[in-house]
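Shown next, in structure tokens, is the structure this report addresses.
With one protein chain withheld, the remaining protein chains of the complex are depicted in position.
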Amino acid sequence: MGGAGEVAGRGVDAGRVRAFIRRFAQLVAEHKDELTALDAAIGDADHGTNLDRGLQAALERLPGEGASPADLLKAVAMALIAKVGGASGPLYGTAFLRAATAAGGKAVLEPTDVAALFRAALAGIQERGKAAVGEKTMIDALAPAVEALEAALGRGADLAEALAEAARAAREGSDRTIPLVATKGRASYLGERSRGHRDPGSLSAALMMQAAAETLAGGKAP
Amino acid sequence: MGGAGEVAGRGVDAGRVRAFIRRFAQLVAEHKDELTALDAAIGDADHGTNLDRGLQAALERLPGEGASPADLLKAVAMALIAKVGGASGPLYGTAFLRAATAAGGKAVLEPTDVAALFRAALAGIQERGKAAVGEKTMIDALAPAVEALEAALGRGADLAEALAEAARAAREGSDRTIPLVATKGRASYLGERSRGHRDPGSLSAALMMQAAAETLAGGKAP
Amino acid sequence: MKKLINRVEAVVDEATEGLGLAHPDLVRVHLEPRYVARADAPVQGKVALISGGGSGHEPLHGGYVGRGMLDAACPGEVFTSPVPDQMVEAAKAVHGGAGVLFIVKNYTGDVMNFELAAELLQAEGIEVRSVLVADDVAVEDSLYTAGRRGVGGTVFVEKIAGAAAEAGASLDEVERIARRVSENVRSMGMALTSCTVPAKGSPTFELGEDEMEIGIGIHGEPGRERMKLRPADEITAMLAGPVIDDLGLQAGEQVIAMVNGMGGTPLMELYIVYRQLAQILKQRGIAIVRNLVGNYITSLEMQGCSISLLRADDELLRLWDAPVHTPALRWGV
Partner (left out) sequence: MKKLINRVEAVVDEATEGLGLAHPDLVRVHLEPRYVARADAPVQGKVALISGGGSGHEPLHGGYVGRGMLDAACPGEVFTSPVPDQMVEAAKAVHGGAGVLFIVKNYTGDVMNFELAAELLQAEGIEVRSVLVADDVAVEDSLYTAGRRGVGGTVFVEKIAGAAAEAGASLDEVERIARRVSENVRSMGMALTSCTVPAKGSPTFELGEDEMEIGIGIHGEPGRERMKLRPADEITAMLAGPVIDDLGLQAGEQVIAMVNGMGGTPLMELYIVYRQLAQILKQRGIAIVRNLVGNYITSLEMQGCSISLLRADDELLRLWDAPVHTPALRWGV
């Protein structure tokens, strides 16, 4: 609302999408060691390194002036698929690819477009990874985030507010992975021993939603 | 002197030689970890284990009643050669073999026989290992011990006193290895870095002389 | 972190280059994207076998490229599955017109990346099949996991399918044989120590001086159970038991056995394990007809071992015995 709401009124153009990508990359770089440490506890200690490598490559390959939101999202998808590897590479890669498709040829995305875009991204991850909510994966952060985003917009909130709620929901969803037993991905091999640790992918997904909240609606989220 | 001197007057029979061997084995067993730790510092961390394995085997194979001093010494030699390996196996093995030869068929050894026996042992080690005094080996303990033994007997000391002096000389000789740079054996590969550490073989040799002093002249050495 | 490396980011590239320099008669190395190909690829009319996975498991997979085994290997970053680009370019470089078989260890990341590569290659008209290796019996409730991990069994699949492909078998046939090996091999591993991913710089997990992990995979990940250290004979029994039971091996059957080191285990210790494994199998009336003892699929410098058993029959044995000439496995030539 307030100032943020006004800026948001401008609509989500390529500049904001670019800011989103930059901020996501920045947040992952800042949390790289934390993400890797979480992965060391219940995985193979590479999630932060993997995602950071991919997002840095994405920044290098980002198309310049004149690129549409879809062009930007597709460039990220390609960089992630080509550079990350592991489980998160194809998953985030697919997410960005689906988001690009959802963005279509539009130069400016309306709030409902943004919601559709995140919904498509989530669906892509679910198709590729065949995981449902509660399996201690990034889905546990993303699914509630997408639902919160849709619900907020549905009840008339502006994009800034809706994305802020989505980011909060993602973070809470990530928190809820802590007591879970993993049944997908590498952490599932630990069985009961995976309990008590945050899923690293859920944290990176929460960071992605945080980046969205801070950039897509314009200025800093409330 | 005193009581010890009187007991020594009996001459060195097979019983005393047996006691000497037992005591040597016992001292090495007690100092096994210390010998190995010294060898870890400038060698390969096996001197205590090696010698202990050999002397325990010697105890098992010691011939029974009726064996002469030479028989006993030869049994030790064979056990050491067959069980120790490394540098100290052939060296101590040769020493005991030469001592056995020096003992000849005698049932009782006079003090001068004992001196000749240790002189022969030393010569055997020097021939086999081609080391001289000052190269930071067991020779640095044994050579002064044999000299002290001969000198003491030469000036009329009894065997107990002479062996006690020999044991002291061995211990001091071992002490003097500490500042030396090794030029024989494994420690020589360390060059200057071998300085400041006691040579493990010089300590086992000093233990051998201690065992001799405590047993060959009868009761406990003074 | 103590490693013989230069820059953390260059580890896999430089090691791969080293492999190429050491074995120019056997393999050719390509760096962007990264793959190791048979020196004489493409072999016209031959099914091309391609595998790959995270690095840090050497000699797997690059060490198994060559005559009678793989046509190409795609090394990912350390413990991170390779990216589709690598498999796509490798396949284009080595396929000989008779189709491509992917040998994929069953990890979510590997499966998805190979899947993407297969889709891309199919779109270009190259026929691709995939065989999953999922032999780790330490993963018990495969319903509640991403399925069993692919571990030591991979070496058997690559060797035996490689021999079939070398002999000119069709894609159908090579796939059938690879599947048969995959279905008849089981493994289980343990660790005495953890290992350090270069990019992370510290051990993935910490183990007490008197502890071990039973049921580890090959990515330095913690195992299923941590317990007090036991004598080698007991550990061998703990690993061999579940493998034998899961395979349902009966008296009178034959196996090829592998005692594999995790990278930092002295060979001496592996032979102590093999000794006990031989005794256990003998007691059960199961004959070891061939064996491997050494470092075949590792986890960097981890100390520990794994045991793999393949139920053998005449067909598999004949293919096992066929000549192989790769950097890491060689016989008959």
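Remarks
Just so it is clear, A, B and C label the chains in written order, and each chain counts residues from 1 on its own.
Convention: a residue touches a chain if its C-beta (ideal position, glycine included) is under 8 Å from a C-beta of that chain, and two chains touch if they have at least 3 such contacts.
Being a predicted model, the structure only gives us computed values, none of them experimental.
Every shown chain that the unseen chain touches in the whole complex is listed here: B, C. Although one chain is not drawn, the whole complex shows that of C:51, C:113 or C:303 it is C:303 that touches it. Contact with the omitted chain, checked across B:86, B:111, B:144 or B:200, is made by B:86.
Looking at C:134, C:212 or C:322, the residue that reaches the missing chain in the full complex is C:212.
Against the chain not displayed here, chain C makes contact via residues 2-7, 11-12, 14-19, 21-22, 55-56, 58-59, 63, 192-193, 209, 212, 229, 231-233, 235, 263-275, 278, 291, 293, 295, 298, 300-301, 303-305, 327, 330-333. Chain B meets the missing chain through residues 36, 40-46, 49-50, 53, 81-91, 93, 128-129, 181, 183-186, 188-191, 193.
The working rule: only the chains that are shown with their structure count from here on.
Here the two chains linked by the largest count of contacting C-beta pairs are A-C.
A separation of 34 Å divides the Cα centre of chain A from that of chain C.
Rounded to a whole number, the gap between the C-alpha centres of chain B and chain C is 56 angstrom.
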